[in-house]
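Here the complex is missing a single protein chain, while all its other protein chains stay put.
After this line comes chain A, so read on.
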Amino acid sequence: MPPMLTAAPSFDVEKVLASIDTMAAQKPVAAQIVSVANSDDTSARELAQILGSDVALAGRVMKLANSAYFGMRGRVTSLQFAVTVVGFTTVRTMATVALTDLDDESRLPANFWRVSTSVGLAASTLAPRFGERPQDALCLGLLAPLGIALLHHDDPEGYAALTATERTTAARRAAEVRRYGIHALRLTAVALEQWGFPRSMVAPLTGVDDLGAEESALLRGALEVAARLATDDEPVPVERLTCGLLREDALPPVIDKVRAEAEELRLAMLGQ
């Protein structure tokens, strides 16, 4: 296996990107939501109307709106109101999940949702300290590992071998670059940019490797929280990851909160 991984990129990232277009064609409703959701002149009514034609997705949005995460306790009874409650970015995130088959756990790397909900919750919990909207941060965190799914999708065996060999996040990222010419988070950035997600969601992913990039500080902090929960990685001092915006002593309560809520959010996102 190692020789294959260290060899010159045999994998064509172009193929992955092309598959994104194919996905859109297969799930037109989700694709349409992804493209209109964050337009300033989109209303909850329009969005609900489009959403209504995808029963499975609409059901998931309703379930999420009534989940403990939003605190509405079953009082969300119309799709339009559900859209209002969860917010347009979240609807779009869920459409993206549907579009990229992230809702089918059998086709995802193990722990995928555990990681993505952890990153999402960590980002949303930490957001106020970084002056960011918690809800946008949640969506960014949830979608950040999207690139992993895309790589896994197109190269299941190769990606499985890669994750089996490389035990730490940093080593895995380096291996991804070697094998695919791009690592998963950057791939997420490319995909989101292609789907027209706002710059506020793309830029943090683009700059994630640059420790000086302040706009990526929140995402790096959230990824670190998820890593401490899910991996054996040596902890990286969070102050260094977040341009000094977050101190180590602020982390334990966030980790506790994320640990407590991640499973519930996973179920809500997957409509289970």
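Criterion: contacts are C-beta pairs under 8 Å (C-beta built on N, C-alpha and C of every residue); 3 or more make two chains touch, one makes a residue touch a chain; residues count from 1.
By definition in this document, contacts and distances are computed from a predicted model.
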**Asked** The complex has one chain missing from view, so what does its UniProt entry call it, picking from "NADH-quinone oxidoreductase subunit J", "Amino acid/amide ABC transporter membrane protein 1, HAAT family", "Diguanylate cyclase/phosphodiesterase with PAS/PAC sensor(S)" or "Xanthine dehydrogenase"?
**Response** "Diguanylate cyclase/phosphodiesterase with PAS/PAC sensor(S)"
**Asked** Quick one: which of A:Val83, A:Val115, A:Leu185 or A:Cys243 touches the chain that's been left out?
**Response** A:Val83
**Prompt:** Which is it among A:Asp21, A:Asp104 or A:Glu248 that touches the chain not included here?
**Reply:** A:Asp21
**Message:** From the list A:Ala58, A:Ile182 or A:Leu246, pick the residue that touches the absent chain.
**Reply:** A:Ile182
**Item:** Contact set of chain A toward the excluded chain (per top definition)
**Value:** 9, 13-14, 17-18, 21, 38-42, 44, 65, 68-73, 75-76, 81, 83-90, 124-125, 127-128, 133-136, 177, 180-182, 186, 190, 193-194, 199, 202-203, 206, 253
